[in-house]
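All remarks here apply to the structure that follows.
Every protein chain except one is present and positioned as in the full complex.
Chains here go by letter, A, B and C, matching the order in which they are written, and residues are numbered from 1 within each.
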Amino acid sequence: MNRVLWLWGILFALWLPLSDHYTGLFLFFGVLACTIAVFFGARMGIVDRESVPVHLVWRGIRYVPWLVWEIFKSNVRVARIILAPRVRVDPSIVHFRASQRTDLGRFIYANSITLTPGTVTTGIVGDDFEVHAIVQEEIDGSEENEMNRRVSVLEGEAA
Amino acid sequence: MFAVTAAALLVAMCLAMCRALLGPTAYDRVLALNNIGTKTVVLIAVLGFLNGRPEFLDLALAYALINFIGTIAVLKYIEYGDLGTSGGSRRRRAMEMEP
Amino acid sequence: MSIVVDIVLFTLLGATGFALLKVRNLFAVVMLAGIYSLLSAGLFTVMDAVDVAFTEAAVGAGISTVLFLGALALAGHHEHRPGHTPLLPLVVVVVTGGALVYGTMDMPGFGHPENPVHHHVADHYLEESYDEIGIPNVVTSVLASYRGYDTMGETTVVFAAAVGVMLLLSGARRARSRASPAEGGESAGGPERPRNDSAAGAGKGDE
Partner (left out) sequence: MEQVLSVLIWALLLSGAFFLVSGALGMVRLPDVFTRMHAAGMADTMGAGLILVGLCVYSGANFVTLRLVLILAFLWFTSPIATHALAKAALSGGAEPYTVGAGDGGTDDGAGEGGGAP
């Protein structure tokens, strides 16, 4: 129930500035639209820890800057490969073991891997991640371990 | 400066377009479609600023979402052969797309 | 700058159009059609027709791609070569196109403020609609109030069409999934998809 209210609040907080009209009729329409959307969401049973992860917001704020920096570094790396006069790629599929306990944590880890260019998650079975890397040598595991650790911290102890 | 950015976007769209035309596999085309979609979103945003009408951003916002839905629908079709199957219920080798 | 954007987008649009004609692999055609409507939505945006671009984005790139794919799932994805020569269609298209281009000669200049379309009822709508209807977006108040009955008829037709399409597609799927156990688990695609044929055709179509 708490999450339903959170979802409603988030939707309405998004609706307000996007509409940018604050007369009674429009506010009523906004409230109506948000309520209907949340009602159907709740009825379908999709308002839960995974779809409204409000418990991750605070720790997520600390994770995002690190992720952005990591994305920047790997972008530069891939750009160097592409712009080299002769393209030298050595793609291969490698396997990682993820330490997250929840599906949501694994989802975040997998998306973080994909979001950094040079590595794309191609499959997940349990905690085994199948990752396609554009240059095999660069994936020595240290950065992925760091990312894995940080996502586990993000996922949190109090599950 | 927006003009330079828009020009770069158009060049990038041309390159992605080459990939869509060359193929060779269906997946290359999906990739190009998704990529051109992303670039169109950014292009609309930049054009809005170029013309001094940032209201265009609403369009870019809706576009970003539609592009994603379209790509997922395409991939679902490739993988399961139709759009009604829920994930994992039946696996089959989807489209036979040799280069 | 705007003219450069126009030219580049039109060139890409033309290239996509030719590719649409040449490619025989229908899946690639659907992808290219998606790109085509993305590009034309970009063009509409450049021409300040944001609401048209919005519709193009939603219908052209989103819904119609999905519908095309649903149709491909039923029909297979290779187009057969036509049995007749393209001469007659070419003549028809050239004549029709020429007539349309000739027709544009009589049209007033694009975006000219003195055009009759901007002075018939447009002034009234632009100036009075907020007082009369109370909706800030003029397009919305024209659609939903000034010509409300028209819009209602339109949406009814579209709704009926959508229901019909969904019935057709879902009915076909049910029939196929009933048929597939007899085929054995391997070919869920059903007998109406000539798998080998289309695989051979996919390579050809890409040339």
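Definition applied: a contact is a pair of C-beta atoms (placed from the backbone, for glycine too) under 8 Å apart; a residue touches a chain by one contact, two chains touch by 3 or more.
All of these numbers come straight from a predicted model, not from anything done at the bench.
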Within the entire complex, the undisplayed chain is in contact with A, B
Residues on chain B facing the left-out chain by the touch rule are 1-2, 4-5, 8-9, 11-16, 18-19, 22, 25-28, 30-32, 34-35, 38-39, 41-42, 45-46, 49, 54, 57-58, 60-61, 64-65, 67-68, 71-72, 75-76, 78-79, 91, 93-97
Residues on chain A facing the left-out chain by the touch rule are 14, 17-18, 20, 68, 71-72, 75, 78-79, 81-83, 86-93, 110-112, 114-123, 132, 134
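Going forward, only the chains that are shown with their structure count from here on.
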The distance between the C-alpha centres of chain A and chain C, rounded to whole Å, is 33
Distance in whole angstrom between the CA centres of chain A and chain B is 20
Whole-Å distance, C-alpha centre of chain B to that of chain C, is 16
Chain B residues touching chain C in their complex are 3, 6-7, 10, 13-14, 17, 20-21, 23-24, 26, 29-30, 32-33, 36-37, 40, 43-44, 47-48, 50-51, 55-56, 59, 62-63, 66-67, 69-70, 73-74, 77, 81-84, 90, 92, 95-99
Residue set of chain C touching chain B in the complex reads 1-2, 4-5, 8-9, 12, 15-16, 19, 27-28, 30-32, 34-35, 38-39, 41-42, 45-46, 48, 50, 53-54, 57-58, 61-62, 65-66, 69-70, 72-73, 77, 170, 173, 185-189, 195, 198-199, 202-203, 206
